[in-house]
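This is the structure, below, for whatever I ask next.
For this depiction, one protein chain was excluded, whereas all remaining protein chains were kept in their positions.
Per-chain numbering from 1; labels A and B assigned in written order.
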Amino acid sequence: MEELLKVENLEKHYENTGVLGTKKEVAALRGVSFSISARSTLALVGESGSGKSTLAFCIACLERPTSGSIIFRGEEIAARPEEEQRTVRPKIQLVFQDPTRSLNPRFSALEIVSEPLLVQGQCSKREREDKARALLAQVGIPQQKALHKADEFSGGQRQRLAIARALALEPKLLILDEALSALDCSVQAQISNLLLELQSLLGLTYLFITHDLAMAGHLADEIAVMEQGKIVELGPVEKVLRSPEQKVTQRLIMATPRLTDAADGLVVA
Amino acid sequence: MRYLLHRLTQAVFLLIGASLLTFLFSTLAPGNYFDEMRLNPQISPETVTALRAQYQLDRPLPVRYARWVRSLLRGEMGFSFSYNTPVAPLLWVRARNTLLLTVFATLFAWALALPLGIWSATTLGRAPDRALSWATAALLVIPDLVLALGLLILAVRSGWFPTGGMVSVGFENFSRIQQFRDVASHMELPVIALVLSALPILVRHVRAAVAEVLEAPFLRAAASHGIRRSRLLCRYALRAAANPLISLFGFSVGALLSGSLLVEVVMSWPGLGPLLLEAILARDLYVVIGGVLFSTMFLVLGNFLADLLVYWADPRIRTRTAAQ
Partner (left out) sequence: MIQRRGLKRWLLALAALHGVVACAGFFAPYDPAEQDRERPYLPPMKIHLVDAQGLHHLRPFFYAVRLRDGSFDQFEESTGQPLPLQFFVTGARYRLLGLVPTRLHLFGAQTSRIHLLGSDAYGRDQLSRILYGGQISLLAGLLGAGLTLFLGVLVGATAGYYGGWRDGLFMRLAELFAALPWLYLLFALRAFLPLAVSPVRAFFLIILVIGAVGWARPARLVRGVVLSARERDFVRAARGFGATDGYLLRRHILPETSSVILTQAAILVPQFVLAEMTLSFLGLGVPEPVPTWGNLLASLQQYSVLLSYWWMYVPALAIVPFFLGYLGLASTLHQDAGIGKIERTSSWNSW
């Protein structure tokens, strides 16, 4: 399968100015390299502070990496100037963790989902509304609720809205940054099933960031484990979960609450 | 120490900035003193031109500013066209009178606001607090101009207070004690006006600060140790509330200074206010600039004093700066 995304030696340093003007450099990413094949799902796991979100933002062009390259569909995008990045952005979309924060509570569902189309300015008002309604249907939001404000929806429904919004510009790569972590267990199941459906329907590629190994096992084809800004283990999901090589991976597996199937000891979601 | 030095430099920069700002404003003046003089047929055009050159008004702004700064360092602060003297001595006399008023007003206002605010906070929700809230609300709603004028009318019609000026006729012949009492009696009305205008805000803030501290967990813990209420109040609660209250003190100085401008004019107290107004109407440029700067200086001094108090009262600031 073709490589949709290839990241090479990505580094991101932040400068924090202390109280008296002392500058401290924080290295969030220290040379990250991996690739994702089209139509597959890569799960990125790690503890808090390992650099997962920073990586997500860099790939989504919301942050600029200090060095390294990001090659999307064969083209380098990290080094491009702002205006050119704007043409690339529609194809890589981000779904955030907390739908209460990632959706403007004053907007209606329709407005939220059609916002990307409005911003890109390519459709007429009618077309925007039609597309938005189609997206709402695709993620399972009833049409009567299209004009309700965002804060009138439940957590799970809001995350559906966020996904619908992310799909508005027909992206190729969807980055889900802990997108299920803020939801209840049963809702998590629903949404993850929706994601799988959409993947096969629309031919999407997912970069699934999570600290929940069980979820990773359920959804992903490959797993990458991050620790302190570097990828320390990378491989097909079953292999990594069954025989983890790194200590940090083992720690993560141990920490996952398991409903074990006595036969093969695999973590069951 | 470092903290104080930092604050001091901030204060100096503020004063410099204020002087630049007022100078900048002065460039807005479409005409000036001399244009109006020129219209006066009794003054020859040559005199006007000579005066203009003498006071450097036809030079560009940076030159004027530089000259003014030099004059400042000489202790003159420019020249008053109406009074025909350097500005500084004029200002010092008036400033002393304004300070007299403002200092006493601040003292009295706080002397009233603290106990009233604390009383309000300790009886939160009950009769004394409600009564005080209504009273402060009533005062808040009356703006200072209305208050000052109202008090003035009251004084004039009732004859209870001397109205206008700082001293009575024949002041020079009074004995020391009589002079003291005379000035004090003339101060009564303006001070009352200032205190009444500042009191409602101060009481409310004291109430809020103390009430917040009274709800704090550490105070409950202390109470559970069986410490007496009065001791709790004085040694624990007030100490903790000191920080916001001292900032409020700095703020109150500024508010009272602004208020004093109006009160002085209304009640003819010979302070900076009437001088400033006169200078504006006479277009006496350097007096206006000097007046604004003087008042800013007092404000900055007041805030610096508050910073000193905070430094002394709040050990956290000392340790925080030491750790840096």
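Throughout what follows, contacts are C-beta pairs under 8 Å (C-beta built on N, C-alpha and C of every residue); 3 or more make two chains touch, one makes a residue touch a chain.
Keep in mind it's a predicted model, so treat the numbers as computed, not measured.
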Interface partners of the hidden chain - shown chains only, full complex considered: A, B
Hidden partner chain, touching residue among A:Ile71, A:Leu169 or A:Leu196: A:Leu169
Absent-chain contact - pick from B:Val156, B:Ala184, B:Cys234 or B:Leu308: B:Val156
Residue touching the undisplayed chain, where the options are B:Ala111, B:Ile142 or B:Ala313: B:Ile142
Sites on chain A contacted by the missing partner chain, in the whole complex: 60-62, 86, 89-90, 93-94, 96, 98, 101-104, 106, 115-116, 119-120, 162, 165, 168-169
Residues of chain B in contact with the chain not shown: 14, 17-18, 21-22, 25-31, 121-126, 129-130, 133-134, 137, 140-146, 149-150, 152-153, 156-157, 164, 204, 207-208, 211, 214-215, 220, 223, 229, 254, 257-259, 261-262, 265, 276-277, 279-281, 283, 288-289, 291-292, 295-296, 299-300, 303
